[in-house]
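Attaching a single structure in structure tokens format; questions to follow.
A single protein chain has been omitted; all remaining protein chains appear in their positions.
Order of writing sets the labels: A, B, C, D and E. Residues in every chain begin at 1.
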Amino acid sequence: MPNPDPTLRDQFLSVSTATLTTALFKRNLRNMCLYGVRPLDPATARMAGPAFTLRYIPAREDLDDLSVFADPRHPQRHAVETIPPGAVMVIDSRGDDHAASAGGILVRRMMVRGAAGIVTDGGLRDSHEIAAMAIPAFCRAPSAPTNLIRHHAVDIDVPIGCGGVAVFPGDWVVGDAEGVVVVPREMAAEVAAEAVAMTAFESWVETEVARGRSIVGLYPPNDATRAEFERFVSEHGGG
Amino acid sequence: MPNPDPTLRDQFLSVSTATLTTALFKRNLRNMCLYGVRPLDPATARMAGPAFTLRYIPAREDLDDLSVFADPRHPQRHAVETIPPGAVMVIDSRGDDHAASAGGILVRRMMVRGAAGIVTDGGLRDSHEIAAMAIPAFCRAPSAPTNLIRHHAVDIDVPIGCGGVAVFPGDWVVGDAEGVVVVPREMAAEVAAEAVAMTAFESWVETEVARGRSIVGLYPPNDATRAEFERFVSEHGGG
Amino acid sequence: MPNPDPTLRDQFLSVSTATLTTALFKRNLRNMCLYGVRPLDPATARMAGPAFTLRYIPAREDLDDLSVFADPRHPQRHAVETIPPGAVMVIDSRGDDHAASAGGILVRRMMVRGAAGIVTDGGLRDSHEIAAMAIPAFCRAPSAPTNLIRHHAVDIDVPIGCGGVAVFPGDWVVGDAEGVVVVPREMAAEVAAEAVAMTAFESWVETEVARGRSIVGLYPPNDATRAEFERFVSEHGGG
Amino acid sequence: MPNPDPTLRDQFLSVSTATLTTALFKRNLRNMCLYGVRPLDPATARMAGPAFTLRYIPAREDLDDLSVFADPRHPQRHAVETIPPGAVMVIDSRGDDHAASAGGILVRRMMVRGAAGIVTDGGLRDSHEIAAMAIPAFCRAPSAPTNLIRHHAVDIDVPIGCGGVAVFPGDWVVGDAEGVVVVPREMAAEVAAEAVAMTAFESWVETEVARGRSIVGLYPPNDATRAEFERFVSEHGGG
Amino acid sequence: MPNPDPTLRDQFLSVSTATLTTALFKRNLRNMCLYGVRPLDPATARMAGPAFTLRYIPAREDLDDLSVFADPRHPQRHAVETIPPGAVMVIDSRGDDHAASAGGILVRRMMVRGAAGIVTDGGLRDSHEIAAMAIPAFCRAPSAPTNLIRHHAVDIDVPIGCGGVAVFPGDWVVGDAEGVVVVPREMAAEVAAEAVAMTAFESWVETEVARGRSIVGLYPPNDATRAEFERFVSEHGGG
Partner (left out) sequence: MPNPDPTLRDQFLSVSTATLTTALFKRNLRNMCLYGVRPLDPATARMAGPAFTLRYIPAREDLDDLSVFADPRHPQRHAVETIPPGAVMVIDSRGDDHAASAGGILVRRMMVRGAAGIVTDGGLRDSHEIAAMAIPAFCRAPSAPTNLIRHHAVDIDVPIGCGGVAVFPGDWVVGDAEGVVVVPREMAAEVAAEAVAMTAFESWVETEVARGRSIVGLYPPNDATRAEFERFVSEHGGG
């Protein structure tokens, strides 16, 4: 996996997950926002990068004791040491937050290694410490119990489900204070460009509404409003 | 709908939702607090106003595409442009927070138009921005996906359910950091008055407890305590 | 119940709930962390003390009206006035947060009486006020409705379930920003000591990882790492 | 509402809800099957008719006592006495089966009046008796508690949600042992015709598979299989 | 506990749980029907007897291994051997059906000892065998896993919650194909008598409705209908 395209990354970092869901909805994609997955710290949740995936199945008491982590090939440990810079670790935890998908030490290691973020539909432990790190982290809930109580890591970099959404390795994963949206890699460039344009328009609309203007004819815009916005852009430089 | 009674509004703004549930419980109303509905910003969640309602049913893919919003008679858009000043927009989203009931632009428009607040048992998108606006907003969860993915707006100003509670247009809707309580319009004045009196008493109790006094005979009060509180009120001017 | 052992208390206050679940997992205890129970204020959630329990069953309309609280023998009121200093009040609310397990006045009274904290798998009312008190408080969710709408108090100081975990009177109850863990009293001393040692090691690991070191061979440690940490401890004095 | 078209009715009665969901999926309608709604008696669950709707909101203790049923204009009672012959009563119970949406006497009255069936996403009481009546009945679960404990009837013949699906008055409502599917009235004729054709083909496929034929090239059919089926139809007269 | 009153028992066996909820609702008791608890065999589910209770809390791995059952004082085993003839065993399983509350051998032993039935809001194992026994059995779901995986038995004959309902020892527990209703012992006689009378009236209504009569003025009855029913009773001998 090469380093993610910096232009695309910057575009995704400049738009909201809300705007992305609308751009995807126009393409009949209605299920790209991870349900129930929230940032540990909404204030520092802006995140964008291609997905690097890790798959868990339910733990089995005879297979999953603490000794397994001594093996560097253990998928969870291997994933943490091999995730490419700029990628987002996305973990399929089957929506189970009775135990942590990862904890502070592993997240710190990923941060040091240059990962763009971590996303799980399970729990995160040491969540208070992770929230203070310089890496966006998203989960269903803080969850103290150790990973092996619920999870058995099996696969790296395979298609997974997370938060009820299909995630293929390389899909763009974008996060903000509201949550996480997946953009299929095949349409990442066009969706990013459209979302940037939508954001410019919506910013202008926000200003107009704040000034007391009605949304009728403004949002969505009629032809007159569209022309007005084009004039505004040509005069002020857009977004 | 005339402007809401300012005295009533001030009374409701001076009491907590917790106190209101007790006043309603005395009247055998046990189910007036919206379940699972929380403020986006607990610090600025004090809200009171009569209910103005909007009803959603599940979306249908062939009916609910983005073009519907171009029609100013679309119930969601119409509601935003016609909610009376001082009223609280209450949206029946069937408890479904897989998509937003509304977003930043519409909430800002309602704020500018003088609405007292917005309440939904679904999601709100642009939630981080809404949390910073000067209008209390309550929902089940932040939710990025665009409204039409889940919701089809059908009705304005009809009786609805929200958070498991019956809401009739004109009922008083009161919010604080803890959540939202509905007070039937027929008993709004008497409930508000009683809640104000209860609040005065409970404030005094808080002070006594903080000083180390036992709750026995104090909370609830026996006759001696009642007399003591009456002396306190006559000396200090009450709540 | 004598005052809780201050050494044990300090040890538990110096470790995280995450570390405790690992120490318990080594003893095949996989279900000691209360599910879905969170601190009202994560910033002041450090708590440790022996459990003092209160058991609720569902309310019955003819038994549970406001007059019951006038009786000082009512189990809820009696519990608040008899909880020993240093103990943690743990309430079995059957996971039902449709009403409050307790409110601000009772929590303040427990604080004044020296209780170490309050834990319920139901709701807390006046939650904004309780969050600001000098007593850690944990619940499923803030919940305005008055206690009697859902709960009938029956027992004090009996074994209960809370958050899906067995809690026996006298078990150590430890809380932090992430949640609440129960440590059976019979193994409290050995678990506390082990958790303190684990914490010292993990702090050192955090520092090493922050410096860029791989987790391979470090976490979990191989023999060389173990020796290195022992040298570190002998030079710097450990955790 | 005129009597439902008997041809359409017979077509819908001859196909399965499973086949209908596929015909609707071809039209990008993915959410037309009521979730969690089951027949009381799978053996006699074949049902088809246009929707006649009834809307409930949550009950309020002061409004919903047994005296309300004495008023013939009460929406539940009025609905039972006015549902047209051949129509299916569909009740929006907000997915709440803590109480009954209707009971044996009302269902029997609808049966006598010629209703084609009853559907609720709440409960049915006297369910054992209803299961034995000559009218298909679908609900979330049998539920003994009387209606007014949870439901306040407000509207008749308005668009509703039921089982998470939009139901407009006049939409076709089709049931079988598996559940209930809604077909929008605008496309009822074409969907019915297509489902009949699909059923003929799938019956033939079932026979072929039972004889040991592989599904490869058969299901879905390639060109050769399509031609083979056409020969079969021309020889045997089709579905 | 003396043998249950045979007249009361026969009265309760002659009425439905649906009718009982209405009789209780008239007394403002709205929460007496166990939610989510169903008979293993609806055809033989008629049951009535006073409650004998057993309380479980969550299991703990170090306390709950198979050896505990060797102790005849183990509360589960003790309960099975001491439940009085005619009583109904009601088990508080906290709504957890991930494991069985009891299995075939224990239920058979209770049957032989004369128990009137068994009710749990958890699971039953060997459910297919139990369904065929001459003792009504109600649970949330069949559940194969052995009891100790989830449950630790602590108490006998204390007030409990079951299916979200308060159950006090000695309350009457009545079951039929639809579920289980609890009648407080203090009002058992009057509720039973009223339910018998209501059943007589509703039987007559059923007959009238089957003949084609409208429910208007019939159900609920107006004065003329009441007089008509009284004539019917005086002529035919009533219910």
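Just a few scattered comments:
Operating definition for what follows: contacts are C-beta pairs under 8 Å (C-beta built on N, C-alpha and C of every residue); 3 or more make two chains touch, one makes a residue touch a chain.
Predicted model only: the values in this text are computed from it and were never measured.
For the chain that is not shown, the touched chains among those present are A, D, E, taking the whole complex. Only one residue from E:Thr17, E:Ser127, E:Thr199 or E:Thr225 touches the chain missing from this view: E:Ser127.
Checked against the full complex, the one of D:Ser16, D:Gln76 or D:Ser127 touching the unshown chain is D:Ser16. Counting the whole complex, the residues of chain A in touch with the unshown chain are 27-31, 57-63, 94-95, 152, 154-155, 158-161, 164-167, 184. In the full complex, chain D contacts the hidden chain through residues 16-18, 20-22, 25-26, 30, 33, 35-36, 38, 42, 176-179, 181, 202, 205-206, 209-210, 212, 214-217, 219-220, 222. Counting over the whole complex, chain E has residues 66, 69-70, 72, 77, 80-81, 98, 100, 103-106, 108-109, 112, 125-128, 141-146, 148-149 touching the chain that is not drawn.
One rule holds for everything that comes next: only the chains that are shown with their structure count from here on.
Common neighbours of chain D and chain E, by the contact definition above: there are none.
Note on connectivity: the fewest chain-to-chain touch steps from chain C to chain D number 2.
Chain B and chain C touch with mostly distinct residues; of the residue numbers seen at this interface, under half occur in both copies. To fit its Cα atoms onto chain B, chain A must turn through 120 degrees, a value rounded to the nearest 5. Centre to centre, using the average C-alpha position, chain A and chain C are separated by 32 Å. Distance between chain C and chain E, defined via averaged C-alpha coordinates, is recorded as 37 Å. Our note on geometry: chain A versus chain E, Cα centroid distance of 50 Å, whole angstroms.
Within chain D, the positions touching two or more other chains are listed as 28. Inter-chain contacts, as defined above, occur between A-B, A-C, B-C, B-D, C-E, D-E.
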